[in-house]
Structure formats: C-alpha cells, structure tokens
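Let's turn to subunit A:
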Amino acid sequence: MVGDTWWVNSSTGRTPICTATARFRQILAESGRAAISLVDVTKHFDGSLTTAVDGLSFEVATGEIVALVGPSGCGKTTTLKMINRLVEPTSGTIMVLGADQGSLPAHELRRSIGYVIQQIGLFPHRTVRRNIGVVPELIGWDRERIDARCDELADLVGLERDLLDRYPAALSGGQQQRAGVARALAADPPILLMDEPYSAVDPIVRARLQDDLLALQDTVHKTIVIVTHDIDEAIKLADRVAVMNVGGILEQFATPDELLDAPANEFVASFLGRERGLRRLALRKVADVTPIAGPSVTPGASLSAALSVMDDFATTWVAVAEAEVLHGWLSRETVEGALDPGDPGSTVGDLPLRPFGSRVSPTTPLREALDVIVNAHSRMAVVIERDGDRDRYLGMITIDEVAGGLES
Partner candidate 1 sequence: MIADERRSLIWWAWVGDHLDDIWQRTVEHVQIALIAIVVGCLLSFVLSVIAVRFRWTFKPITRVGSILYTIPSLALFGLLIPFTGLGLLTAEIALVSYTIFILVSNTVAGLDAVPAAVKDAADAMGYTWWRRLLTVEFPLALPTVIAGLRIASVTVIGLVTVAALIGNGGYGALINDGLQRSFPTPIVIGSVLSVAFALLVDGLLALALWALTPWRRHA
Partner candidate 2 sequence: MNTISGAIDFLSTAENWTGPRGIFARTWAQIWISLVAMAIAAAIAIPGSVWLAHRRRVPNLSVAMVNLGRAIPSFAIIVLIFPFSIRFGFGLGFWPTCVALVIIGVPPMFTNAYAGISSTPRDMVEAASGIGMTDHQVLRKVELPVSLPLLITGVRIAAVTIVATATLGAIVGYDCLGTYIVSGLRRGESGRPEVLVGAVLVAALALGVDLFLDRLERAVSPWNR
C-alpha cells in the first residue's frame, strides 16, 4: 500500500494529503471546499436520559483551526469523536474532505485523520520512534522512510532526537505530549483532531506547547479541530470558536474577536467571563493602529521651540527625534534650566538626553502595550521596530490610539 503524496487544491493553496487506500484517494480528488462538515448531527447514548449532541451543524474550512468549547456535558468530545467515528452518530451526516465518512471502513478513515488525546496514550511497549511511526507502518511505508519521517517530526515538534529510541516511560509529561502530536502528524494527515491535549500538563509547559502548535500550523497548514474547556486557550489558538451548551447545542460559532465583541446570548457571555474588551485587545497588535507624532522636536531645534511644543501638548517632557531615529527625551526642568538668554544658539541636541523606558514593537499585542502605557509616567509608549541591526522609530501611542484599535 505504498503510494506517493497526493495534493488537493483548496482555498488556502495546495494541501498535502496522506497516502491512503486507492478509494480514498479517489474521493479526495473530488473534494469540496469544506474539510469537515456536520449536518444536523445527533447523538443519543443508549441508556442515557439526555441527548449528548442535538442537531449540530457547522463546517470547518480547509486549513483553519476550530475550537470546540463548553462546560462538562456539552458534547464537545462526543462531537470530536464522531468525526473519526470513534462514536457513531445516531442521525445526521458528517462529511470529511467531501466524502460521507460512513462510506469508508472506520479504521481506514482514522488512518487519514490524526488524533491527539488528553492522556496521550503512547504505547508503553514501543520506543517513541515506533510509536510515532504507527500509522505509516499501518499504511505500508518502508523502514527508511519511516525513520526519516520520525527524525523530521521530532525536529518539527521540538523533541530531542535522542529521545526517539527511549521508551515513553522515560519521557516527561511535556515530552510525551510532543511525541503524541508527532504521532498524530506522522502520516501527514490533512485533518488533526485534538481532545483537551494540554490539560494534563502544567501551565508553563502548556503555554509553550500552544505556541508551538501555532508555529507548527504556519508550516503545515492542517485542518485542526481542538476540544478544550479553557476559553482562553480556544481564543488563543483558534481561527473560529464553537461555543457549545449542555445537550450538544451550538450557541455561537464565530471568530474569537466576534465572540468577545458580541456574544450571542447570556450563556456565551457568562462563559466568556469578564474583561472581554481587554481580551479583544490581546488579539490585536500595535501594528494595527497608527502611531502619532506626539510632543517631539528635532535635535537641531532651539530650546524655546522645545518649550512651546511642550506647551502645545500640555506635557512636562519632549521627545527628541529625527527621521526615523529616536534620540531620547528631555524634561521641562532640564530645558528651562538650560535656557540662557545670553546664548540663544544652543539647541536641544546639546543637552543630555534620557532614553525612553516605555517601548513597544509593532508586533506587541495591544493589551501588553496598554500595560506599558499605564505604567509609564508619560502615559504613552514609543513604537520601535527592529530592522536588521538598527532600530526604527515609528511614533508614539497613547491610550486613545489603543482604544481606537478595538473599533476596526
């Protein structure tokens, strides 16, 4: 069952698809735009009084990350498991890559979908390398190709290569998590399903793993569905978030920004929690707003010019900058103290300048920038961009500019 990699044209460019059976390849060739779509899916477990999932419908576009969040009992894990048929839907249709997933034998479908679970579930009796190589082995790659792929994946997920030949018991929780992700990606499946993947690790490791996932996604462009109970994790990772309520009801399906800006109802609002505005700010960067010039003079300006600028802006300080170079700042006292009627030629540049403490870069999230501004005596931050080996000064931002960022 060895084959070459097949490609599919999608909205985000060409997406590689893992080698699978001939039938699956055929199905993939006719794939539509949505990678996964659920149509009126219901799940009712035997012997249970409540419905786990009730008439759920949504789509996941190719290459996007969708998070399913909600309280316990909302059916998010059940929904995830229905995508790769670990749980069979009671009614409704699920299309995966344009094909009805019921049309394939379950185990074949699952070899084309990567799956990461909370408790990781690495096989204790196999080395990490052989764990990662499980699906490639199943679909018939040869040893050399599997080994090469394992090395490549280890680098991709941030796992040291010498851990590959150890047994899972020798790895820490975070390392096992990475191995679990590598295993899910081994056969290069187009879809990745993750069930609370980071709940079992401590917050510091979790943050790092989340950042790694985002970096990974930039490289591999998978369609990812993540189940999490942590709304902040969903907001951080997902392109779109599906908020579900108990009984498998979809309350809102929107981008994190839309979600925070306009929660659909009471439930969503209370699930999101407080400080929605600030959290929206975390989604934007300094580059999204336009900095102002602010109270600023060139080094060649006269001292009285500096004083009048300070009067105009009603500040007790003035910045000294020219073109895109920021030299520093001067306090009013310094300027006034140096003002000598007998020496009208002295310029601002002659005085000792102090460097700015409150700096941000264009990639700084606005929420962090707000923190810098609030802590600065001057109530503003300077925007500096690192360009090669020099710093470019782009202007200043104040609270007004930051708040304006929420309006776009």
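As a selection rule, all candidates are chains of the complex that A comes from, given by their letters.
Please note the rule applied: a contact is a pair of C-beta atoms (placed from the backbone, for glycine too) under 8 Å apart; a residue touches a chain by one contact, two chains touch by 3 or more; residues count from 1.
Bear in mind that the values here come from a model prediction, so they are computed numbers and not experimental data.
Touch between subunit A and the candidates 1 or 2 in this complex is found for 1 only. Of all the residues in subunit A, the ones that touch candidate 1 in their complex are 84, 86, 107-111, 115, 117, 119-126, 134-135, 138, 166-167, 169-170, 183.
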